[in-house]
Each structure stands twice: as structure tokens, then as C-alpha cells.
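The complex is shown incomplete by one protein chain, all other protein chains being positioned as in the whole.
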Amino acid sequence: MIGTVVENIKLNDKYYYMIINNKDFVENAKVGQFLMVQSKEYDYINDPILRRPFGVCDVDYDSGDFSILYMIVGKGTMLLSTFKKGSKIEFSSPLGNSFTIQNEKNVALVGGGIGIAPLYFLAKKLKNNNCKITLYFGGQSETDIIFLDKFEKFVDEIVVTTNDGSKGLKGLVTEPFIKNIDYYDYVYSCGPKKMLEAVSKICINSGKAVEVSLDERMACGLGACLGCIVYVRDNDGNEIQKRCCVEGPIFDGSKVIWESVCRG
Amino acid sequence: MIGTVVENIKLNDKYYYMIINNKDFVENAKVGQFLMVQSKEYDYINDPILRRPFGVCDVDYDSGDFSILYMIVGKGTMLLSTFKKGSKIEFSSPLGNSFTIQNEKNVALVGGGIGIAPLYFLAKKLKNNNCKITLYFGGQSETDIIFLDKFEKFVDEIVVTTNDGSKGLKGLVTEPFIKNIDYYDYVYSCGPKKMLEAVSKICINSGKAVEVSLDERMACGLGACLGCIVYVRDNDGNEIQKRCCVEGPIFDGSKVIWESVCRG
Amino acid sequence: MIESLKINLCGVEFKNPIITASGTFGYGLEYANHIDLNKLGGISVKGISLKEVKGNPMPRIMETSAGMLNAIGLQNVGVERFIKEKLPALRKYDTKIIVNFWGKTLEEYIEVARVLDGEDVDMLEMNISCPNIKEGGIAFGTDPKMTYEVVYNCKKVMKNKPLIVKLSPNVTNIKVFGKVAEEAGADAISAINTLLGMAININTRKPFLSNITGGLSGPAIKPVAIRMVYELYKTIKIPIVGIGGIMNYRDVIEFYLAGASAVQVGTANFVDPEIPIKIIDELDNYLKCNNIRNISELTGKVEI
Partner (left out) sequence: MIESLKINLCGVEFKNPIITASGTFGYGLEYANHIDLNKLGGISVKGISLKEVKGNPMPRIMETSAGMLNAIGLQNVGVERFIKEKLPALRKYDTKIIVNFWGKTLEEYIEVARVLDGEDVDMLEMNISCPNIKEGGIAFGTDPKMTYEVVYNCKKVMKNKPLIVKLSPNVTNIKVFGKVAEEAGADAISAINTLLGMAININTRKPFLSNITGGLSGPAIKPVAIRMVYELYKTIKIPIVGIGGIMNYRDVIEFYLAGASAVQVGTANFVDPEIPIKIIDELDNYLKCNNIRNISELTGKVEI
């Protein structure tokens, strides 16, 4: 697919927010899905070569705009940050499975750093379904705490933590979360592996359902290359292989075999 | 060196004109010299990898601007055409030898297509030295005949030819040139190999001095890789090797062994 | 049907010479929702073995300059499940099916070849060049005697299908392997598989791939692939399927001039799944503009 860059906003030195116009994409995108984005503007250049996966952060059905929220980590994201308003950009259709949208439940969203991206789209949908939502948002430091004003409209409560205490509570996001776990019916999480594992354990221990979004390295994004395998336990307790790009990126947090997960 | 793109003007679908600001460069650039330009904006990208050679087309000692005139042929020149005003661009210092500037002579400049680029700088200098200048300018077609208005200020006469007759006389640029050869004291030429060879032969036959600018493929531009060898005859008639990038790009047209020249 | 692109490879009629390369296109079905499989000349499926294989631990892939490293470890469902679960669905598409296969031992190679030879597939492609598994794979592709053994013995049990032998570029002299495979009865050669490479994460100080080394593919390796196809073309008479870094129709022409009679597109499928289809359209156009009646006229036509 090809879209037009509507905006490519620098939020701070680490994070950018890109709005892209493509009606087809918007009509088909489900909450929790991702897309593979071509970070080069010119197809005659072969470095970088692979497309990069990003979660769908928001969609606007009226304008046909959707957005990605991205963190600068390497050459693909550096290149993305150079796209100007009005440029054409190439990407896949919406890929992967999606979050289950609960109805009229008390839900917790636990996000770590850039893991906040798909939770925004999710919060909007849950709000629509009359859920009561708490957002737990953890980061290294103040710069990682972005998008709060946008979340405020859709979530009922926001708890912020930073490792260095520069914003919100000092410490890990799992600390306030575990204190309130009993209150929630359903938990959604996206962020670093360690955080997802901790959140999942907390949920297992209190018997709460938890869905996590995993960020495995991907080449095709379509289920063909077998580069993004995650091991989960099936109902009989056997370890089975799942392709993060098609059977994921959303998994039942209680089933994931965390040693098999690679991406920090 | 690093400079700032002052302008990057599309002349037509095939030709662009880029003005770059760098005082150091301008102070040192000699007529007929070239520079190696990095066509990628970001050094974390490795494709294309080599810098591209371009002739110095013009310099402005007051503003510290210099310019290159380039034709889109492959990925390097395509990328160059995407540079925006204000971008930073990397390049070498002025490289290679230079044209000999005649004084108060009747000179002919014979340019073919993009070969016109270094002739502009040359025309200005020759005019300064009170030469009487005819520009013979040949192209495939109308689109190749660029920059005429700029040349008008510095040359006394312009003869244009195109292969398809869409502008000026129909035919090769050597046809009008050979008719008037007797009139000139000195000839300078830049363009496709076939043209340079023909111009050189005409000059040899009429005993006129001729300097040609050769465009060999280059990797280093500094005389190190030995990728740009041209064979010329020395005074004793022996075939000797010259590096186009340091002992060239300007050669005595009567000495060049044309079979050894590669670039069309 | 584009007449200029129709080719005959070892008796099999392809509507065009663009085949998707093994391991980069799954079992084909994964791409069914993304591109029109009917347009492809053929599909070479992920390397099939006798039993299901789980592959290497993660991470398995890493990007490099103009290329990528992979160490999937030939994960596949095994020949039986492939035939039952994948082949019938795949057969619904109007494209040729090439089954890439391998074994841990000579016996496994022979058994998979025997089974597949009796199935509704168009060609077999023997992979003796996978650098990412401990047993089998590349060991058969880097020792001429073993290459001869495995090709000869598989051909002996194959009564119906043509056999392509896929060579490893990780050898001193690929001509030797082309020659040996031809002598042992191969109907065609495909070249190249991936170059053995490695990348280290300087932050963690660990290799990026759990398998330590992996196979390098993509435009980075195209010059090596072109050279090997050229060398093979001068050495053998059976047709060559050119593989390595193809991104557009110009690359396909380059492989043809070097000596290819068909090509496979690999890593490019990840860059943009439309690439094989785009190539087909562009090739048609190129041949028209250049008055070439059939692409086969270009095979080996590099002018030295």
C-alpha cells in the first residue's frame, strides 16, 4: 500500500509520531495489529532493505488517517524521522491478530516505553465499549512519558512511573499495578519483555486474563520466513511454535514461554 | 568538506543545477576541476556507497557559492536531485588538474550534453582574459540544450546542434565546428568520448591545440585506487598511464589514446 | 499469457521464469492474500524434510547492509504433512510447484525424493547448500563426492519429476559442483544459496543469531551470484536457475545474460511482496521495447 504522510511530528529527541493517509488501511485495521513500513523513500536504494514493523497507534475513520508512534533506535527509524509532510510512504496492509475488546469491564492497560503505541487505539475502543480503564505507564525517564494528554480523554485513571523518578512514581510500573490488581477484570500489556513477563505473572497469580503484544524481529511479517517464532503452551501444556506476525503479535500472557521471547 | 545546499533547481526532467555554499571550496577551485560528492544525506546508509564526481560549473567569490550542473543517470544523481534547500551536503575539496586559461585568443568551446558543465566556469575565465569565444553546443535533442541564457553573457557566439534537429542545426556539433576551425587559436572540449575524439582529430589536422576533459568512472578521486586510468602518448610517443583524477581530468586531446577511454 | 516470458525448464512449461525462492515464500499460501499467486511462474516451497523440523532457536534473522542473515534452520512440517495440508490448497493456483527438499542423511534425501516424485508437484529442488543446520545440508554441497552420491541416488528413485540441484556458494570452485551434479544426473542447477556470514551485537557481545552464523542473502550477494552463474554456464549444459539479490527486472536480465534460464526471487519478497509481479510486467515491457521474442534468447548472451 502507498499512503501520504500527513504529519511527522517530533515529540522529543526519542519519539516521533507519524500520521499517514490511506482509507483502505484505516477501514481494515484492527486494534493491536501492526504494519510493515518501508523506511526508505526510494526503491532504488537497497540499504536498509527490510520493512519495519510498527503497531497501529490510532485511526480516524472520517479522514482516512492512521498513525504510528515510533522510537528512534536504528537506521530504519532514523530514516522514517526524515519523511516530510506530503511524501509518499509504502507499507503493508494491517497484519497480525488483534486484542480482544472487552465490554463494560474494569480493565488495566500496562505500557512500557514505546509499548504505549498500540494501547492508544485500544483505549479508544475499550472506552467505546464502556470499559473503565486505568493506564499504567512506565518509562526510564521523563522523556519516555509521552502522549499523556491524548490518553486523558479515553482513560479514567493514569498512573505514571519512571525508573529515575523524573516523572510520576519512582520505580517499576508493576509496583502500583500489583497493588490494584484485584480491581481489574482484564489486563492488556505492551512493552519490554521483562515487564510483560512480570505483568503476566501478576495476572496469573491473581487469576486475571492478560493479553500481551510481542515485538519479535520480523523479516516478512506475513508468516512466510519463520523468523519471528515465539513458543507458547497449548491447552494440554505442550510447547508449540507460533509466528508472532500472524498468530500474534497479541498472545495470552499466561501461555507465553518467556525464555523463547527475544526482543528486549 | 561540508556545504549547504543553496538551491537545487530542476532545469528539466534530465538536468538539475545545484548551488552549494562553502567559501573554502570556492577559494581553491580551479577551472576544469571536479569534486567528489556524497549523494546520500545520511552516513548510516551504505547504498549507494561511493561518492560521485562532478565538474565545477560556476563559483561566486563574493557569496562563497559554487555550483554543479548534473544529469540524472542513476541512483546517485537521482538521490542528489532530492536534496532540499538548506540541507547539508558532503564533498571533497576541488580535485584534479585544470584547463589552461588563454589570453586574448580566439577560442572555441565544444560541449556535448552534460559536458557543458565545466565549460561555463571556463567561459567566464576566458572572457575575463579577453578571449573571443564561440560555444559549440551539441545535444541529442532540445532538452539537452540548457544554460544558453547564462552562457550568452560570456561568449561571443553560440552554435547549437541537435541530433534530431529539435533545436539549432540538425546533426553533430563537429559539423559547424570543422567549418570554422581555422578561425580559432585554441580549443576546449567536454562531452561524450566520440565527440572528444572527433574534436581532437579536427584540431590535430588543423594544427590547433585542444584540451579535453575526460569523465572516467572513479572510486577515490585522489589517485589511490587506480580505477580511472587513461592512456596517453608522451613526448617520445610512448603509451603511458595517467590517473584521470589527479593527472586529469584535463588532457591534451592530441595525446589521448582514445581506445583506452571508457566512458561514453 | 505473455508469450515472450513463456519458458520450458526441463520439460516443464512455465508461464514466466519468475519463481519465488525457497524459504522466502513459505508454502506459498502465506502470500495468497497479498499477491495473485496465479501470476507467478512458479513457487519453490520451504525446504521439506522427511520428518517435521522445529528449526533453530531464536533470534533467527538480522539485517545487514543491502542484505540479511538468516538461520531459520529449515523449519518445516515434514513431507507427509506438506502433502496433506499444504499441497492441495497450493495446487488450486495456476503456477508451477517446485518442492525444495533436504535430508539429514543420504537415506533421508532419497526417501523424501522418492515420496515427492510420486506426488502432484512439478519439479524437485534438492537443497545441498543450507548453511544453518548441523547435519546434512551444506555438508552434501561442499564435498564433490557427497554431492555426486546424493544426486545420483535421488535420481535413481525419481521416475517422474525433473530434479534441480541447488548449489552452495561457499566453495572454492563452484564449477566442480555443477559438473558433478550434472554427471550424477541433475536436470538443472539452481545457484546460489546464501553465503555463510555472521554479525555480532556489540552491546550484548553476542552474535545476533542464536545459531552464531547464518546465511547472507539480498542485493549484497548479487555480484557473487552473477559470477557463479556465469562460471556454471561455461561449464555445464543443463539449465541454470539464477538466484541471489534479484530486486527488479534489470537484475533478471543480468542473470539471463550471465547464463540463467529462469530465476528465483528471495529476499525481495520481504521488501515488498509485489516485487515478483512487478518484475513480470516490467520484463514483458523490456522485451517488447528491445524486440526480443522470448526471454530465453538472452541466456548466456553476455558479450565477452
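Structural remarks
Note that the chains take the letters A, B and C in the order they are written out, and that residue 1 is the start of every chain.
One rule holds for everything that comes next: a contact is a pair of C-beta atoms (placed from the backbone, for glycine too) under 8 Å apart; a residue touches a chain by one contact, two chains touch by 3 or more.
In this text the structure is predicted, and so the values were computed from the model without any measurement.
Contact with the chain not shown here comes from a single listed residue; of C:221, C:240, C:265 or C:287, that residue is C:221. Residue in contact with the omitted chain (choice from B:3, B:32, B:48 or B:168): B:48. Between the chain not shown and the residues C:26, C:41, C:178 or C:197, the one that touches is C:197. Across the interface with the omitted chain, subunit B contributes residues 38, 43, 46-51, 90, 92-93, 216-230, 241, 246, 260-262.
Although one chain is not shown, part of subunit C still touches it, namely residues 64-67, 69, 142, 170-173, 195-200, 202, 204-207, 212-214, 216, 218-224, 226-227, 230, 245, 250, 253-254, 257-258, 301-304. For subunit A, the list of residues touching the undisplayed chain reads 46-47.
Convention: only the chains that are shown with their structure count from here on.
Counted by C-beta pairs in contact, the busier of B-C and A-C is A-C. Chain C has the C-alpha centroid lying closest to the overall centroid of all protein C-alpha atoms shown. The geometric centre of subunit A is 54 Å away from that of subunit B, both derived from CA atoms. Centre to centre, using the average C-alpha position, subunit B and subunit C are separated by 46 Å.
Here the spacing of subunit A and subunit C, counted between their Cα centres, is 36 Å. Within subunit A, the positions touching two or more other chains are listed as 46-48. Annotation for subunit C: residues touching 2 or more other chains are 65-66, 219.
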